[in-house]
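Here the complex is missing one protein chain, while the rest keep their positions.
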Amino acid sequence: MTSRFLALAAFAVAPLAAQRSVTDRLSGHLPAPVVSAVATIADSALARSLPVDPLVNKAIEGGAKGVPGDRVIAAVSTVFHQMADAATALASGGIKSPDGETVEAGAFALSAGLSAANVAGLAHASGEPRAAPALRVAGALAALGVPTRDAVSLVTETLADGGSADDIGALPARVEANMAHGASPAAAAAAAAHGGVRGSPSTPRRPSRGDHGRKP
Amino acid sequence: MAGEPVAVRDLSDGDVVRAVMAGDAERYAALVRKYRDRYARYATRLLGSVDAGEDAVQDALIRAYEQLAQCRDPDNFAGWFFLILRNRCFAERRRKRREGPLEGAEVPAAPDRSESDLERGEQRRALEASLLRLTAEQREVFVLKHVEELSYEEIAARTGASVPSLKMRMHRAYDRLRELLEDHQ
Partner (left out) sequence: MTAFHPLVKRLLDGELTLGELPAELRAEGQAALRILAAVDRSPVRLPEALDARVMAQVRRRRASAGSLWRWMAAPRVPVWAAGALAAAAAVLVLVVSRPGASAPPAASVATAPESVFVKFVLYAPDAKRVSVAGTFNAWDASAAPLARAGSSGVWTATLALPVGQHQYAFIVDGQRWIADPAAPAVDDGFGRRNSVLSVSRNGVRTL
């Protein structure tokens, strides 16, 4: 009976403790009303088993950048909704109880332009252990300018080939290497999918040798 | 720790790249000197003539300077420059293929003296002529493996291709070379 009481008590105070912790972490960074609003959003996150750190970090970032309070609250709210959407998408992709890292990776992927269906598809293709790197990398590829459909299929193909988290993690560098040689993001991703580093056919031709000076 | 510059004894490629990007363009000469010859054999063998190899290296060095801001890892300038040169060589191969066959290309050969040298020289020229008739990808893997004497793993690291696909390319090249050299005799 006592242990049951303690468990209930612990359950009851958890959000309060978390709220205080959020308040403590934000005090000094932001005005009190903003801190209070963020703490409320953090409570909602806890109630849905979403991670709180990304919300706190976004609020601190806003404070550091001198952003007005209402914009800080709006940005934190956006992160909350992206995490909630990511959790829903992960669940429909078969990951019912994702850890905080996976939810954050899903939210990052959404913020980089992937759709909820993309996130669900990647969750399904990767399974939980590889979901976080798969989502982060797909988001990163989108941030590089790779069309989201191509970004998702590049990661999905690598997963289907039995690629490890390291293999997935290597994809952006391969795409970047191709882009550094003039390939468009889409062409760079297509070349990376075939294991090569190629210039795109659209790579501008260098001027002829005459432009560089003739050899004697 | 923050703010402490990393101590260096000699200027590494990365230091040179950063200095050039910081506006000290003259320092680029150090990279030109260093890489002028390092990849000259690769470009020459891939394109079939010293002249074409020289053009490719020269163009690639200028192009690398123009794109230096995109060199994400200045300490690996060598690997990044290799990819630029490689693209330049492949583009040149495509252009030549459009313009006509490569059989007329100058084939570099060491001066031959004795009769056995003559024979060796003839074999060498036959192989060079046959290499020019491989696909650019087959020729490249042959050059990197048997001229530059890199392992498949090293070639994979340089080019981004997987070891199995490199082996497949190389094995097709062996068969094609056999066929071409038999025709040559």
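Here the chain labels run A and B in written order, and each chain numbers its own residues starting at 1.
Everything below uses one rule, namely that contacts are C-beta pairs under 8 Å (C-beta built on N, C-alpha and C of every residue); 3 or more make two chains touch, one makes a residue touch a chain.
The structure presented is a predicted model; accordingly, all values stated were derived computationally and were not measured.
J.: In the full assembly, spell out which visible chains the left-out chain is touching.
T.: Displayed chains contacted by the hidden chain, ordered by label: A, B.
J.: Given the contact definition stated above, which residue among B:Asp13, B:Glu92 or B:Glu140 touches the chain not shown here?
T.: Checking each option in B:Asp13, B:Glu92 or B:Glu140, the one touching the absent chain turns out to be B:Asp13.
J.: Of the residues in chain A, which ones touch the absent chain?
T.: 57-58, 60-65, 67, 71-72, 74-75, 78-79, 105, 108, 111-112, 136-137, 139-141, 143-145, 166, 169-170, 172-173, 176, 212-213, 215-216
J.: Could you please point out the chain B residues that touch the chain left off the display?
T.: Residues of chain B in touch with the missing chain: 1-6, 12-14, 17-19, 21-26, 28-29, 32-33, 36-41, 44-45, 50, 53-54, 57-58, 61-62, 65-66, 69-70, 72-76, 78-82, 108-110, 120, 123-124, 126-128, 145-149, 152, 154, 157-158, 167, 170-171, 174-179, 181-182.
Assume only the chains that are shown with their structure count from here on.
J.: Quick check: in the complex, which residue numbers of chain A touch chain B?
T.: Result: residues 174, 176-177, 179-182, 192, 195-199, 203, 205-206, 209, 212, 215 of chain A touch chain B.
J.: In their shared complex, at which residues does chain B touch chain A?
T.: 51, 54-55, 58-59, 62-63, 67, 70-72, 80, 83-84, 86-88, 90-91, 159-162, 165
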